[in-house]
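The structure under discussion is supplied below as structure tokens; questions concerning it will follow.
All protein chains but one are shown in place.
Letters are used for the chains, namely A, B and C, taken in the order the chains are written, and counting of residues starts over at 1 for each.
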Amino acid sequence: MAVQKDKAALREQIARRAEQEMESGMYVNLGIGMPTMVANYIDPDKQVVLQSENGLIGIGRFPYEDEVDPDLINAGKEIVTEAKGASYCDSAESFAMIRGEHLDLAVLGGMEVAANGDLANWMIPGKMIKGMGGAMDIVHGSKKVVIIMDHVSKHGEPKIVQECSLPLTGTGVVDRIITDRAVIDVTETGLTLVETAPGWTIDEITEATGAPLAVAENVKEMTV
Amino acid sequence: MAVQKDKAALREQIARRAEQEMESGMYVNLGIGMPTMVANYIDPDKQVVLQSENGLIGIGRFPYEDEVDPDLINAGKEIVTEAKGASYCDSAESFAMIRGEHLDLAVLGGMEVAANGDLANWMIPGKMIKGMGGAMDIVHGSKKVVIIMDHVSKHGEPKIVQECSLPLTGTGVVDRIITDRAVIDVTETGLTLVETAPGWTIDEITEATGAPLAVAENVKEMTV
Amino acid sequence: MKQIYTSFDEAVQHIQDYSTIMVGGFGLVGIPENLILALVRSNVQHLTVISNNCGVDDWGLGLLLENKQIDKMIGSYVGENKEFERQVIAGELEVELTPQGTLAERIRAGGAGIPAFYTPAGVGTPLAEGKEVRTFDGKDYLLQTGLKADVSLVRAAEGDTYGNLIYNKTARNFNPMMAAAGDITIAEVEALTEAGTLHPDHIHTPGIYVQGLIEGKQEKRIERYTIRERTAEGGN
Partner (left out) sequence: MKQIYTSFDEAVQHIQDYSTIMVGGFGLVGIPENLILALVRSNVQHLTVISNNCGVDDWGLGLLLENKQIDKMIGSYVGENKEFERQVIAGELEVELTPQGTLAERIRAGGAGIPAFYTPAGVGTPLAEGKEVRTFDGKDYLLQTGLKADVSLVRAAEGDTYGNLIYNKTARNFNPMMAAAGDITIAEVEALTEAGTLHPDHIHTPGIYVQGLIEGKQEKRIERYTIRERTAEGGN
């Protein structure tokens, strides 16, 4: 098995790799949790607009104490500031924007992703259901949906599977999966390994993946 | 036959009677043509807000020359001013407001009204079709729809009929008809005469009406 | 022109036992704080509440939960509230979870006279159970119906005596659609002014949707106080 990095370093590695999905001019929605961290690593030379589904187009950095406006939060309910050129809208308009496929990219967390792009990330049967929030809308609304998550569960079980066992968030919605071990694309014919994370071999990744994994001709090592 | 008033006087009489449908606090849409005239007679003590489907809630009077803003028109494409407390919205919101039954009253013109409240007011087969504009939406969207029109056509034919011969604008949408001869309500059981215009007898009105006409117990003469 | 209230208790008088109400806000932002407090005092029972979230344990709609005034909750995320969880498990509270964008659009549809519409959210998920699926241009969609309320409670930054409202930043959220979807809409505003003082192009909710207003000072509690230090300059 590969050299263990600590959890925080791996999360940062995933977030930095996810940042590479962004290009100047893109409108991006970052899910709650680890996806929100991606904002910390955005190349300042890239002009990326972060959309928050509670009605802000242009999320800025966290405020200094004297800038705090309690009326200004992101979808994770953290107080934030406005980026330059920001605008506000109501929730219907915000999701009209999402559903109408005006976002270029959504980066979301995942519990399970299936070989056909099915995503499960909102409920575990038997546990209290907190609600899907905006996730079920966002997975349908972005030109590209990237899931970032650990490659395997706490118990070492694959989270990338032939078929999801958990209730779905959306069917066939995932375009790319970025984990601590690999970058995998969901294609018409199934999963394709496109990048290996530092310290992981193709065989190790294949073994830790619960569905057939093709290897891209130009597979390369992730650089972050 | 009753004493003839001139056409302008009759139109004013109809408009003044239509004004009596308005109460303080009401939001009202006035159709293009004769209905627009009703605005000229609104009691200044009544606080009525006129909605224009092109996105103005609060139509004001016509502008003085030095007040003209070419960006400010009513649905009849006449330049107007804002009333006190006015606001603007886009066309989708304007019709959301109409369709969602937030208007208290719509006053529209008519070609034919049927005994069951069907309205025809947008096309004559064989003539160039100019379009229905907002009429098909407005007839469904107001708590009360009042049609103002001549009682009979140029050729003396009834415009209030058992069944419309012209293509419909809406089915069962009319609540009240105000003409140069009468005020007639559309009820569950058919048409009911509620007011006679000055100079017209119940018999004359009944004869000029192309559908059975009940007479209200408390039928009275129109006062304008 | 509109009913201007001076008492919050009076402002919620239209809400009766078994009323369906909509309450604006996302998290604790943009919630009509004082109207909710008045509703707790009113002690009306058996409410159906439509709101994106259900407050926290000691603030917002959480106070109505604590007081056991809610029979049914329609929202998209209810995870900030322990009493909520307890009541659901105990079978005291019915929950209808709706994707957030679907919830927003259902409320907009309710106010806009659209009885139903198709949306991709939820296709192939447990949410699709019992719902019509229909294909347009090769893609599947779910039929969703409009939502209305007997009374909507909303909060705005500014309001005028004609009922026109302007919201501040992300405190707008669900408030405009809810204002339009309530048979009666009561707005709690931070500053109430005479009609004619708000810029007509800046008004978010036209007064036609609002039946009553009341001015109130907001506490504006913050759920996640994520500030940065002045010393830590730079970064994003």
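Here is the rule we go by: contacts are C-beta pairs under 8 Å (C-beta built on N, C-alpha and C of every residue); 3 or more make two chains touch, one makes a residue touch a chain.
Here the structure is a predicted model, which means the values were calculated and not measured.
Here is the thing to keep in mind: the chain we left out touches A, B, C in the whole complex.
Within the whole complex, the absent chain has one touching residue among B:104, B:118, B:150 or B:185, and that is B:118. Check A:85, A:126 or A:156 against the missing chain and you find that the one touching it is A:85.
Interface note: of B:111, B:147, B:168 or B:191, the residue touching the hidden chain in the full complex is B:168.
For subunit A, the residues in touch with the chain missing from this view are 24-25, 27, 47, 49, 51, 57-58, 82, 84-89, 93, 95-103, 140-141.
Even with one chain removed from view, subunit C keeps its contact list with that chain: residues 105, 109, 112-120, 134, 136-137, 139, 141, 145, 166-169, 172, 200-202, 204. Although one chain is not drawn, its touching partners on subunit B can still be listed: residues 39-42, 44, 52-56, 61-65, 68-73, 76-80, 82, 88-92, 94-96, 98-99, 118, 123, 128-138, 140-141, 167-172.
Going forward, only the chains that are shown with their structure count from here on.
Because contacts link the chains only in sequence, without closing, their graph is best described as a line. Measuring from the average of all protein CA coordinates, the nearest chain centre is that of C. Comparing the CA-atom centres of all chains against that of subunit B, the greatest distance is found for A. If you average the CA atoms of subunit A and of subunit B, the two centres end up 56 Å from each other. Centre-to-centre, using mean CA coordinates, subunit A is 28 Å away from subunit C.
In subunit B, no residue touches at least two other chains.
Within subunit C, residues 108 each touch two or more of the remaining chains.
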